[in-house]
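The next block holds one structure in the form of structure tokens; read it before the comments.
Of the protein chains in this complex, one is absent; all others appear in place.
Chain nomenclature is as follows: A and B, assigned in order of appearance, with residue numbering initiated at 1 for each chain independently.
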Amino acid sequence: MNRREFLKVTGAAGATLAASGAQAEPPKKDDTEFVGVLVDTTRCIGCRSCESACSQQHGLPVPDIENDGALEAKRNTSERQRTVVNRYETDEGPVFVKKQCMHCWQPACAAACLTNAMYKTRSGPVIWRQGKCMGCRYCMISCPFDIPKFEYDRWNPRIEKCDLCAERIAQGKKPACVAACPTDALMFGMKRDLIEVARVRVYNHPKRYVRKIYGEHEVGGTGWLYLSAVPFEQLGFPTHLGTTPYPEFTRDFLYGVPVVLFGLPALLLGLNLLAERKKQEA
Amino acid sequence: MDSTAAVSGGHLGRELRGFGRFLLRELKPRGKLITPFNVISLPIIVLGIAILIVRFVRGLGSVTNLSQEVPWGLWIGFDVVTGVALAGGAYVITFVVYVMRLEKYRPIVRVTILNGLLAYVFYAGALVFDLGRPWNIINPIIGNSFGYNSVLFLVAWHFLLYMIAEFVEFSPVVAEWLGWKRVRRLLRSLTLGAVIFGITLSTLHQSGLGALFLMAKAKIHPLWYTEFIPILFFVSSIAAGLSMIIIEGTISHRVFKDQIDPRRHGTFEELVFGLAKGAAISLFVYYFFKALIFIHEQHWLLLGDAWGVWYLIEVVGFVLTPCVLFAYAVRNRRLGVVRVAALLTVTGIVLNRLNISIIAFNWRSETHYYPSWMEIVVTLMVVFAEIWVFRWVVNRMPVLRPSAHAGQET
Partner (left out) sequence: METYHYVNIFETKGLEYLLLICFLVLFVLLIRYLERPKPEESSENRASRVTRRHPC
């Protein structure tokens, strides 16, 4: 294990200790489990305190959540805003949905990144490390949720996306949005526990919720989980992404590379020797 | 100037100064300065450089129409993805001549390798303009960050190694030009190794360019997305490369006809028909690959709208048609038909690459990307600059004219 690995492991171990309270001994390297956030859209009132807290936490322009009327139109995250809340008119009335990076279990962006700037930390958050990024935007091509946003108007552009407040988590705090939510629509914790909470809620209130936790299996599972009163298609969620983790789509190709690198030179040399032999006989 | 001259202080100094004067002489332009090509290309090159300065000062958004929905535009989709496919002639020809020892094609090996080398240097090099933070491009190279998990990591490394292999393949020509006989012999002995390495690398990065899009499954129109994109890219690069050799060869023979032995014109025709045969076969195989995918994914269900029509235009008009034309032209020895077929093939490859990377990418989005005039100018700048260097090399080094060592292996 080299120095970098050691630092990562101890950092993650420290974060897990802090996040989960008292533990008898430091967790072994493989024991770290992911954290996540459960979003219960039946509880969200669309106050957008999460947007405000997120922007303040990360030094981005803070939206005027009282007056800017942003809920009138559907918005996307941007290079100035890591999360947005959108309002959807449904049969159950207006439903508010918070949108941000899903922190996939096996993120496409991290698999795509050739410099490891996009990085899935041991405790769950997928972060962007600016010292490594060369701005190729391959992460943007690969993300099934179209989340990473690029600063096209700067000479030294950043990639902006939610990082689950990894710094706050390391200090034992909750992400800024979760801490700011007044209605407990956002719940932060170990993903394993959140799944249980979500299932209990759905089973105990079958008329209130659609029988599905979005993010449980999508693209292999995501860190952000959603509950809803209406089918997820009506809330702008992509529902045809499948359950295969996205890095698996390139796995077969990448596994084939050494095979070609071993086999093809030998084959070519063999062909060449035969061709030379034939020339000599002619 | 033999590099084996004794090295003593004063002698070395005289050598270097002599070499310097030689280089300065070679840098002076030959031929007319006022030609239609020069008059058009020079202002565009200058304008392109100005645009690039703006790009580096004010960010990519100031000169391109790239967006959050379409992060890769003309510079990646055309310069890199299409340009590299069109440079595929080099690995095909080196396979034919150096591996399979078909001496018949030796006359075009040097110019094809030169074209391949320049294409990679300029077009793959042009991607540096598209990077948001190009100074960090050394990160995946020096080991600061090896993203093994990434297809782009593989493609980037392969580009680098392939340019080196191509340069080794071309270096005997440079050594001849400089008169360095011993160096030339050494380099010549490296050729087969460089060729085998180059073909292996090409196989992987031609298919790798396709593999880049495998994770965009949800965003590329289903008529163009398939898990077999890497294989399709590889097979079509063979047809693209052969067609480009035919086109570039035809142009070079007109432009540089003072260098080519008139008796060689007839041999060149023979070569063209041979290349056309290869193009017909590779297009045939490519077409059936596409048919297989068509059946497997039941694409007949998707043909009902404009996208379906566009797909059929690409496959029937620009894959099946040139395949048939090539075959007909070879059988009936019609050189003009070969050229038409080559143009159709190249257009088809351009269409296919642009479809996957730009046109059918994020096809559900309301906003559609089209390149800004500044992106077009910079792309043209890259193409013209490459032609300038090509012309400089061909006018000075034994690329088209027979080498002084004709008869020996080169």
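Points worth noting:
One rule holds in what follows: a residue touches a chain if its C-beta (ideal position, glycine included) is under 8 Å from a C-beta of that chain, and two chains touch if they have at least 3 such contacts.
Not measured: the values here are computed from a predicted model.
Among the chains on display, the ones the left-out chain touches in the entire complex are B.
If you put the hidden chain back, the residue from B:260, B:281 or B:389 that touches it is B:281. Only one residue from B:121, B:302 or B:335 touches the chain missing from this view: B:335.
The omitted chain makes contact with chain B at the following residues, 102, 104, 262-263, 265-267, 269-270, 273-274, 277, 280-281, 284-285, 288, 291-292, 295-296, 298, 327, 330-336.
Definition applied: only the chains that are shown with their structure count from here on.
Contacts from chain A toward chain B in the complex involve residues 76, 78-79, 108, 110-117, 131-138, 140-142, 144, 146, 149-157, 238, 240-241, 246-247, 249-250, 252-254, 257, 260-261, 264-265, 268-269, 271-272, 275-276, 278-279. Within the complex formed with chain A, the chain B residues making contact are 56-62, 64, 66-69, 71-72, 95, 98-101, 130-137, 139-140, 144-147, 149-154, 156, 192, 196-197, 199-200, 203-204, 207-208, 211-219, 227, 230, 362.
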